[in-house]
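I'd like to ask some things about the structure below.
All protein chains but one are shown in place.
What follows is chain A.
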């Protein structure tokens, strides 16, 4: 919403300077977005008298002028404009002036050997339009030395406010003035507005053709005919104001409607009566109808859109834009002035669907003051009579004004209860009344009647807002929130939230870099990773490749790794901890922790090194990341099973599934499947793990935090090595498990220290070498006892895996 200071002062009697007005507007919730103050911006530019203009000695196209800028001292200025001549009045800028049209600051200079102390300016150089023909050529009576902005009436600052959608009353300058008056910046001017007395017959009554349920689409329609007008340009003062706020003056009749749209927040429309055939009807448009609107575009209409039609069809889209065919021009003699009410929701929907943004739509979709419909019509009529002459008819009115009055039962203590500030009743009452509320009663509770222009005020909280925004929120003293005693010592995070945080830190300490990637990914990527279902596809994606809610974090990270590789950073290790989507229900959303490594980005370091180059990453890197994460989360991994194979996006022979039993899979790790690599156009070696944090079992709640007693043995542990020859497909994990099972009490740990295939080992077999650590508990083991244990281990491994001891 834009307006000028002088226009505001038409409605507000105030001496307040611009700064005060601006600061007050922001303070009361009408945030000032910008102020264009040409008087300040153009302050150095003055009307100047060109005394002489002679040919430049060294340049054909330049002239050397002497200029009187008002102080009687002739100044020498070199000027390149073809129209520079002695005796003319133009605009002069002294050295030090910023020239907006050229984005330069003037200095005393020498142009082709002749000194120049300033500049004679064109309109374009002042940032006023794009006239490049030459310097401004002002009338002879322009007073030399006067600031040009003042002379050209450009000294009216334009204020733009960022209006919140709840304040239709401030789509009018009158409404803004009312708010400022309530805030103590001047007094609202109220002029008496006697109704217009019409002569002769009114226009044909307008028919509101709606089903009963649709009556709200246009509840009220007032129309007046003014006969015998002369429609020329509107007066200069009106044109200047419209131009200042960015509107193009058209002709007096149209300008009057635009003027009142801003002045009073009352959009109106004018039809050339000669171009309207028969009576006007307001109705839903019919499919197939169209309208060429005043913006020159043709709009296809349907029954969602409300039109004003005559016998020729639609002439105007109600409350949004008029039609070209029935518009007013210089030939217009009889004019129909419309002042109607429209349904805000329908206006908003129609405007959005048609893509039409107009000042009328802006107001009707927020809610125009119904009570002002007829006074607005009278005000417009009087302006038409003043400017264009003519004879008004009586108004023809169809429909009824909707009920707008609300009575709010208001205890004065409500302000303290919600806002925590003590204000006097007198102050609160004055505020409400200046804003147009009527306060009835005198006790602790009063009845507050809302004005017709404030559809946003519905209850007590709204009144508190009115009171405190005018009082100023800065008057409310901050007050500490009392400590919530029950919360002291309680965890602020849920276990899952805690795990999410720990997961990020744990993965980062492994040299992984945290990425945050889009929640939506390309459809094809989603399908590859088990997603892409219709219920997780966006109906209106912002780009074709951001279309489906991600089923996994892996594809986003893989793509990110490739982008980095394409930039020359191939050894990347990335992780993300974030949401994934299996269904569109809240339970279908889970938090996953995922890491990928590319190239040689191993935990110990990437790339070549004098101690030895890093090998390409493999599934064990991903496995190590996954297990490190589980350990950091405090998950007991004793019961964790690693099963060969994983989901389809992992290499079937180089991947594993982590589970606590077959029904409780918590994640996967491994090398990315070559087919997925190809589909995503990925190069190099990529491994990944993904763990669903929601699926990881939480530790059982224990009533005590005491750790189990520690039993330390006084006896030296001993270690025995075994090399087993087993079939190539036997898992080393099974060998270890079998050895462990042989003697649970004494075996404290088993390490796999060598895997060998080749010479000395039969075809199809491999050697698995393990070191078993025995920890005596009660006394040192005798040789016989150690023999017995090793015998049991060999027998148990042989029984479970078919192993033989390597000779």
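Following the convention adopted for this analysis, contacts are C-beta pairs under 8 Å (C-beta built on N, C-alpha and C of every residue); 3 or more make two chains touch, one makes a residue touch a chain; residues count from 1.
Throughout what follows, contacts and distances are computed from a predicted model.
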item	value
Per UniProt, the name of the complex member that is left out, chosen from "Phosphate-import permease protein PhnE", "Putative tricarboxylic transport membrane protein", "ABC transporter substrate-binding protein" or "Phenylalanine--tRNA ligase alpha subunit"	"Phenylalanine--tRNA ligase alpha subunit"
Touching the absent chain when the full complex is considered, from A:192, A:213 or A:481	A:481
Options A:83, A:281 or A:589, residue touching the unrepresented chain	A:589
Contact residue for the chain not shown (choose from A:431, A:452 or A:564)	A:564
Residue among A:160, A:289 or A:514 that touches the chain left out of view	A:514
Residue in contact with the excluded chain [from A:333, A:401 or A:537]	A:537
Missing-partner contacts on chain A, residue numbers	26-29, 31, 164-167, 344-345, 348-349, 352, 365-366, 416-421, 459-462, 464-465, 468-469, 473-474, 476-481, 483-484, 487-488, 490-494, 497, 501, 504-505, 507-520, 534-543, 546, 549, 556-557, 560, 563-564, 567, 569, 572-574, 577-579, 581, 584-586, 588-589, 603-605, 609-611
